[in-house]
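One protein chain omitted, others in place.
Letters A and B mark the chains as written, and numbering starts fresh at 1 in each.
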Amino acid sequence: MSRYLDRSADIGEFIPQPDDDLIICRCEEITKGEIRKAVHLGMWTMTEVKRLIRPGMGLCQGQTCSKHVKGVIAKELHISPAELDDLTARPPMRPVEMGVFGNEVESHE
Amino acid sequence: MRIKEHPIIGEIKKGRLVKFTFDGNEMEGYEGEPIAAALKAAGVMVHRHTSKLDRPRGIFCAIGRCTDCVMVVNGKPNTRTCVTALEEGMNVQTQYGVKAKEADEA
Partner (left out) sequence: MKRYNLAVIGAGPAGLSAAIEAKKHGMEKVAVFDENSRPGGQLFKQIHKFFGSKEHKAKIRGFKIGEDLLAEAEALGVDVHLNSVVAGIYFPMKRLGVIENECLINYSADNIIIATGANENFIPFDGWTLPGVIGAGAAQTMMNLHGVQPGKKILMVGSGNVGLVVSFQLLQAGCEVAAVIDAAPRVGGYGVHASKVARTGVPFYLSHTVVKAEGEDHVTGAVIAQVDSHFKPVPGTEKHIEVDTICMAVGLTPMSKLCSMAGCKMVDKGGAVPETDKYGATSIEGLYAAGDVAGIEEASSAMITGRISALAACRKDCYITDGEFEKEYDELEGSINKLRKGMFSHENKGRTDITKTDEGIDLSMTLLTKGYVSDREIERFPGVVKEKGVHPVIECTQNIPCNPCQDACKFGCISVGEDITSLPYVNKASRCTGCGMCVANCSGQAIFLVNDDFEPGYSTVTIPYEFIPRPSIGDKGTALSRGGEAVCEAEVVDIKVSPVFDHTALLTMKVPKDMSMKARFYKGKEAL
């Protein structure tokens, strides 16, 4: 889906916007402005933004906000959201308590 | 508000009426329905206050995905009330951050 991002592209300065305090990631309470600032710090992928400021790392695991985070990053980079990769899908699909992981059992015929 | 009679579904099948507590106050709901449904029927909108900005949250997706409706249930925080069945005598508390408010703090 994605092409290599041209990291040398000039995306301009961070310019404050009136809706910068709009919550994008509901779980971790990350605002649009925080995501935009992260892009200007050089975080140009979903994964980088997630690792720096945590959108998508809360209880819902990005189920609600991923699309919006992608949209905000893409807009800041002046590219189409389709050019950005989704967050890596890795187990577990849903938040799981550590204790449950400890309870691994064999299924039987 | 509960729907008493529905033009298509007719009467909505429910379990028996049971008592539970919400922040120490006794409430009634139907056994087996989601805790969130019982709270909604009783007019409770706020399920928790967020950790960072202390903002109120309530039901949002109602199918266990968004995790906005989590509360402290029987002492266990982050319980998704929209998919957790109500049981008699349950202790349901508003969640502040990741815990219930201590009695002496309230």
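Note that a residue touches a chain if its C-beta (ideal position, glycine included) is under 8 Å from a C-beta of that chain, and two chains touch if they have at least 3 such contacts.
All of these numbers come straight from a predicted model, not from anything done at the bench.
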Could you list, sorted by label, every displayed chain in contact with the chain left out? A, B
Residues in chain B touching the chain absent from view: 1-3, 5-9, 12, 14, 33-34, 37, 40-41, 45-47, 50, 55-66, 68, 82-83, 85
Contact with the hidden chain only, please: which chain A residues? 1, 19, 22-24, 26, 32, 63-64, 67-68, 82, 86, 89-94, 96, 99-101, 103-109
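Note that in this section only the chains that are shown with their structure count from here on.
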Cα centroid separation between chain A and chain B, in whole Å? 29
Where on chain B is chain A touching in the complex? 50-53, 55, 57, 60-61, 65-68, 70, 78
In the complex, the residues of chain A that touch chain B are 26-29, 58-60, 63-64, 95
